[in-house]
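As you look at this complex, bear in mind that one protein chain is not there, while each of the others sits in place.
Chain nomenclature is as follows: A and B, assigned in order of appearance, with residue numbering initiated at 1 for each chain independently.
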Amino acid sequence: MDAFLKYLAVFVTGGLLCVVAQILIDKTKLTSARILVLYVVTGVFLTAIGVYEKVVKIGRTGATIPLTGFGYALCKGVFKAIDEKGFIGILTGGVEAVASGIAMAIFFDLVASFVSKPKSKNS
Amino acid sequence: MNLEQKEYSKLVEKHSGKSNVFVNCLRAFLVGGIICVIAQIYNDILPFSEEVSKVHTTVFMVFFGALFTALNVYDNIGKFAGAGSIVPITGFANSIVSPAMEFRSEGRIMGVGAQMFVVAGPVLVYGISSTVVVGLIYFLLTR
Partner (left out) sequence: MAQKVGNQTFVLDRKVYWREGVCIVGPKEKEGPLGKYFDQKEDEDFGEDTWEKAEARFVSATYAKLLAKSKINENMVDCIFAGDLLNQCIATGNGLKKTGRPYFGLYGACSTMAESLILASLLIDGGGANNAVCLTSSNFASAEKQFRFPMELGNQRAPDAQWTVTGAGACLLSSDNMGENCPVIVSVTPGKMVDYEVKDVNNMGAAMAPAAAFTIQAHLSDLNFSPDYYDMIVTGDLGITGKKLCREILKKNGLDIDLKDCGEMIFDPETQGTCAGGSGCACSAVVLNGYILRKLRENALNKVLFVATGALMSPISTKQGESIIGIAHAVSIQNM
């Protein structure tokens, strides 16, 4: 039961973050690129003021997998690097924290684009 | 024949189709939630420490986002789920692979290489720049 509740928290947190974006898309005609930018930047600032850490405690991947979580990882990485390395951490921390995700995205996406062709849509 | 600008704007507003926000939100909620739960399950079965597992999970989800895009499936998920498949990191991967695939006809360098970040580029630009700003403030406050 306890495990179920934990997964439910993941589901609800992730779902709600998507619902907010859906309302923005439907009501303001924001394109997906703008939504993603908005989410990352929001994630960074919510983490900086300490709010997002609490959301992650409850929602776990429900909070880290949405793009706000990408901002969370960036921000946490910067703070950690500053604590460890001082000033230069401002520049190294963010990218270091998300390096694996970006490298994976670039490399696998490159391979994918070589082997796969876009298909037209029917509806 | 005359038509006032303001009058027409009102007319457009009146006749524009409305999205079914409730149904769209429900779908976004379900798909977005399921994607996160899949990530959590994967995360929980990994034998690594919490920090390392988290990184593995992100990479795993990026991989699947790219894979389903390459299999010509992700756009169909997106049609159903809307933001539910845009907001998770799988959607970020989708936004990189889809232009890369689309522009492969323009060559590997200026096509695939340059167009890959047409949607995801701004995410990195503003994501990283905002951490520099936030980091600078943090640095000044903690000295």
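What we mean here is this: a residue touches a chain if its C-beta (ideal position, glycine included) is under 8 Å from a C-beta of that chain, and two chains touch if they have at least 3 such contacts.
Here the structure is a predicted model, which means the values were calculated and not measured.
Here the chain not displayed is in touch, across the complete complex, with A, B. Among B:40, B:53 or B:69, the one in contact with the hidden chain is B:69. The hidden chain makes contact, of the residues B:40, B:57, B:98 or B:130, with B:98.
Interface residues of chain A with the unshown chain, by the touch rule above, are 25, 29, 31-32, 118-123.
Chain B meets the missing chain through residues 1-3, 5, 8-9, 11-12, 15-19, 24, 69, 72, 74-79, 81-82, 85-86, 91, 94-95, 97-99, 101-103, 105, 119.
Operating definition for what follows: only the chains that are shown with their structure count from here on.
Rounded to whole angstrom units, the spacing between the C-alpha centres of chain A and chain B is 9. Across the interface of their complex, chain A is touched by residues 19, 21, 24-25, 28-37, 39-41, 43, 54-55, 57-59, 61-63, 66-67, 69-72, 75, 79, 81-84, 86-93, 95-98, 100-102, 104, 108, 112, 116, 119-120, 122-124, 126-128, 130-132, 134-139, 142 of chain B. Interface of chain A with chain B (complex): residues 7, 10-27, 32-33, 35-37, 39-41, 43-45, 48, 59-62, 64-67, 69-71, 73-75, 77-79, 81-83, 86-87, 89-91, 93-95, 98, 100-102, 104-106, 108-110, 112-119, 121, 123.
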